[in-house]
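Before any comments, here is the structure.
Of the protein chains in this complex, all but one are displayed in their positions.
Labels A, B and C are assigned to the chains in the order they are written; within every chain, residues are numbered from 1.
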Amino acid sequence: MTPTQALPNPLPRPEGELEALEEVWKRPRGWRFVTVVNNNWIGVLYLGTAGLFCVFAVILSLLMRAQLTVGGNDILEAGTYNQVFTVHGTAMMFLFAVPAVEALGVYLLPAMLAARDLPFPRLSAYAFWAYAIGGFFFFLSLFWGVAPDGGWFMYPPLTGKEYSPGINADFWLLGIGFIEISAIAGAIEIIVGVLRNRPPGMTLGRMPIFAWAMLVFAVMIVFAFPAVILATILLELERAFDWPFFLSARGGDPLLWQHLFWFFGHPEVYIIFLPAAGAVSMIVPAMAGTRLVGYGLVATALVATGFLSFGLWVHHMYATGIPSLSLAFFSAASFAVAVPTGVQVFAWIATLASGRPRMEVPMLFVIGFLFIFVLGGLTGVMVAVVPFDWQAHDTYFIVAHLHYVLIGGMVFPLLAGLYYWAPLASGGGLRYGRWVFWLLFGGVNLTFFPMHVAGLMGMPRRVWTYPEGMGLELWNILSTIGAGVSALGIVLLIADLAKNFRMSSGGTDSNPHKAGSLEWLPQGNYNTRSIPLITSRDPLWDQPGLAAQVEAGQHFLPGTVSGRRETLVTSAVDAAPQYIAIVPGPGWAHVIAAVGTAGFFLALTVQWVMISAAFGAVALAAVLYWLWTGTDLGPVRGPADIGGGYTLPLYVTGRDNLGWWAVVVLMLVDGTVFGCVAFTHIFLWLSNGPESWPPSGTTLPGLMAPAISAALVAASAAVVMLSDAVLKRGGRWAVAALLLVALALLGAGMGLDLQALWEAGVRPTAHAFGASLYANQFWQLLHLGIIAVMAMYVVARIAAGLVGAVRRVSFDVVRLFWFYVVGQALAGLALTHLFPRGAGVA
Amino acid sequence: MNSQNVFDTAGPDGDRLATLAWLLFGGGLILFVAVLGFLLVALYGAARVRRTLGNPRFIVAGGIVMPVVVLTALLLHTLGLARALGLPMPGGEPPLRIEVIGHQFWWEVRYPGTLPGGGIVTANEIRIPTGRDVVLEVTASDVIHSLWIPALHGKIDMIPGLVNRRTIRADRPGAMRGQCTEFCGTQHALMAFMVVAETPPAYEAWLDRQRLPAATPPQHEMGRAVFAAAGCGGCHAVRGTEWDARIGPDLTALGGRLTIGAGTLPMNEGTIAGWIAGAQDLKPGNRMPSFANALDGPELRAVSAWLESLK
Amino acid sequence: MRRFTIIAALLLMGCGEDPVPTIAGGDAAEGRRIVAAQGCTACHVVPGSGAPQGHAGPSLQGFARRGYVAGVLPNTPDNLIRFLRDPAAIAPRTAMPAPALDDAQLRHVAAFLVTLR
Partner (left out) sequence: MGVAASLLGIVIWALHFGLVYGGQALACEVGRPSIVMPLVIGASVVALALLLVLAVVARRSRGGFLGGLAVGIAAFSALAVVWEAAPVLALPAC
């Protein structure tokens, strides 16, 4: 294709087009900067905050290393040490690793996909602020001595009320609350963004591998985080209201926690690793100056790693007394997940072999990554072997393994990415990379390699001291020296950033590495001037002159058609242009909502119920304000020409709308949580034995009441359907009235079931059976509350004339979620009333 | 005696696990060197060799075929090993049953059937005869603990409300260290124990000594009186006396054990005194109070002398 | 390198000013080993050994500079060994039980204690 032929838009561009675009995407200045929502700014803030939290957690690890240098040391006393290692682990996993890779995605994806922005910029900004505020308080808890001290895995009964009476454990359970929220918000943003905000022509088969990795990452969050969400809810219910989910004396089972936690916790490792691997798959081809060998294999491997990693959570529970055949299933599944990882490693080697690798700093970090990660992967296969794990489990061998995997698999790629992509965000590059690399590479190996030996010599994890005479001294001294060396590397890295990193969008040379992917197009706050038509996997290599064309505005949507921030929406598989979505600009609502959310959870931790409720109300009000003003703007103008013969609408309803997709993702999250509720019920049934589930003396209500409940709930869905038909014919007040009727029906159905259960004498505190049933009730009533807010919101919008036969995205979204809630309620009724009755097996 | 080394084995299963570990390390080393070798060749090799590595078939060979072959072999080997680990000793006596109960932060050890209508109870030490299968039936009274005797076998978790079993066998007499490996609270680090494997006659002799109730010769009457006055019997049992509480360890044969405070200190009259006087200094957060303010010097010496004499 | 030698020599001279006290037949290193194996830290803070450290008895930090053994006998090697052999014989109200050590071991322990300045 020659530069002048068949480009979507002709030259010259109309006067003022670029200026209008720049004006619309202008960054808020001064103290208003906190209202910024642009993903390239939020991405950098996000990454910086994650890095800061990482440094905090590293400081904690240095304290631990100092304490363990010699046996019987007394720098930290036992109780403090336990808080320190708990906060270190929790912070590294929840406050650093997941947010950092999510931030990398939020920062890079719009650029790589040549999108103006991801679809829900306020959502990611909200997620960032909630995370940043909550994270700071989480660290502060150490200074008050109320930091959690039950380990990042928080096993009950140790973390139950009896053995952890203080608020330390609550800090963990509620502190994780906003991390969960922000992770899921980010996942929604990334899934919808990757699937619907790609440039025209970028089919799934032409996506950058990093986008594949982020897509798999986000889908994994959707299925993994619900397990830990439910687990934290259950443990908090047990702690606050004495519902015995994990207390064996009352029918609970401590292993329930472990299943739920590791169903999240194992995929978590891959959630952290896959985006990093995706980054490596971008850096290696650029550094080797050649295409990624085995693109299809790598994409397949990413997907395969993603789903297979859900089959090995028991991997962490080999010593819990589970029958050896079950252990062997999980051992085999752990082997299976090693294969796709091997595919990626060999794909990188093949790519390096087929190009001319340049030994620049990012390349050094990639080689360091391969060295450390392959070693960690091999010890990973070792601990997948059940009998070996029985020896290695919960010793320093595992500490060594997991740090090799996480530092090798995530930190080194992240640093490779930092040095690789820094020119994108900063005018100049970073300079001390080689020193940072060698200090960290040497330091990390010196810190963690000896731990393999210490573990096999009998040093358990999570010990604040160890006796002399076990032969552990040498290995611990080496580890502490290594930690010091690594710390020097980190200090140097911070110095490099402080001295040489100056935030700006794009430097003078827009493609210093001569890479082939779109983030190296000339960038402004709006990303690329025009959105390119893509015909290959490496557009900057295969489409000569693309940068100049894009910069000149010769591709799609070279300006703003509505005078607002817009982004191009394309179809999920083929990336055919579909519509122009208006995205929100800077605002205060999401910041206030984030403060409210963080305040809600923090106040709840210290049991200031009224203050917590006030914060919650503020958060809710802010979210409603933001939705009211920022979403469902309606057809603000008619279809617009974006070039290339495409005239696209600015407003669509139904299945093509981005909001619809977001709700579908949210429903997957919710559905998975409900799946975990069902798992809880079935697991406790198995654990108690069918004969004591329900326990003797407890009877369920007759089937009449649940049948009426089911009918009322189902009727509610029918009324919503009816209201949809009425809306189509232009009804307004009738729609509002029908929605209120539907809400009343749903409320009546759920209320009746709750009442029947209570009157039958089932209590949540007596036995895990009741606790499990009321956990189901809790989840259903939470949804009733959400539906109530949604229904009132739509009714209010109808009253304000903001919903009608044409402008109806708010209504559609609520209707879709309503059907989900009804379906979930019916499933919940079946679980409560039919499951134990029908399960008279044997 | 303080060794807790995985390779310092004392029985057949410990040997098997150590052999497995060496196998894994050897195989892992070969693979590690191979992958790094490929990487070096990819970076610096001759152009012809690099072209071979740059072919997608190399990814299939190295990334799929090789791991599938290696891991299938490893899977089959592991399954064989898993069977072997469960097998009882051929032609041996029926296994000996010992119950171990984890507490924050000590171990209760019970030998069912060794006394009429019950069994002897000790703490923080498991005595076993050599050459015989021993089934450890483990559980916990409060939080989750995990029992680990690296010389003999891998870990088994002790979970409240659940009884787990691990069969161990020692081939050679000797003392070995074990430790709690599931984080169980403040003093998880100081929750160790000793395993003493003895020849069957020595084990029987030990058992016979343990069966005897505690004796109080006249020179220890004062110690016993101090024990009574200080209220020690509110938590501890001493068989042969009126005290039968089960909150703390059974002290019937305290002086015969190798350590005090669950592996915290060696056992002797001095450390018993130190433990009684300052349990909260030595192991802050454990459930035994410090008695330094309640006992004067002669009282402390008397009670520790009596307890030390119980063997 | 030469500067290094000089510094090292100065440091050694510094140590030489205060001759390490000795007790005939006592080996301080062996004494330290016995103190550790015996668990003396159950009651005493012993410099150079780690936790657990009890506080039921006095810290042994600077023991060699102490005027009296158990506040009763002048702190001489012979008195120290006498006390260690049977503390209650010297100080009847003491809380310290007699360590189960023979005379040779007691000499080693004493030799170690007099190095604690």
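Note that contacts are C-beta pairs under 8 Å (C-beta built on N, C-alpha and C of every residue); 3 or more make two chains touch, one makes a residue touch a chain.
Please read all numbers here as calculations on a predicted model, not as lab measurements.
The chain not shown here makes contact, within the complete complex, with A, B.
Note on the undisplayed chain: of the listed residues A:Asn73, A:Thr300 or A:Ser536, the one touching it is A:Thr300. Contact with the chain that does not appear here is found for just one residue of A:Pro690, A:Gly761 or A:Gly785, A:Pro690. In the complete complex, the hidden chain is touched by one of A:Ala336, A:Ile534 or A:Ala775, namely A:Ala336. Check A:Gly205, A:Gly702 or A:Gly761 against the missing chain and you find that the one touching it is A:Gly205. When the missing chain is restored to the complex, the residue among B:Leu36, B:Val68 or B:Leu258 that touches it is B:Val68.
Where subunit A meets the omitted chain, the residues involved are 203-205, 296-297, 299-300, 303-304, 307-308, 310-311, 323-326, 328-329, 331-333, 335-336, 339-340, 572-573, 686, 689-690, 841-842.
As for the chain not pictured, it touches subunit B at residues 68, 71-72, 75-76, 79-80, 82-83, 86.
We adopt the following convention: only the chains that are shown with their structure count from here on.
The interface holding more C-beta pairs in contact, when A-C is weighed against A-B, is A-B. The geometric centre of subunit A is 59 Å away from that of subunit C, both derived from CA atoms. Subunit B has its Cα centroid 40 Å from the Cα centroid of subunit A. Touching of two or more other chains is recorded for residues 52-53 of subunit C.
The multi-chain contact residues of subunit B, meaning those touching 2 or more other chains, are 190. Against subunit C, in their complex, subunit A makes its touches with residues 70-74, 465, 468. Residues 36, 49-53 of subunit C are the ones that touch subunit A when the two sit in their complex.
Note for the complex: subunit A touches subunit B at residues 77-79, 82, 150-151, 155, 157-158, 162-163, 248-249, 253-255, 293-294, 297, 301, 319-321, 324, 328, 331-332, 335, 338-339, 342-347, 349-355, 357, 367, 370-371, 374-375, 378-379, 381-382, 385-391, 393-395, 456-471.
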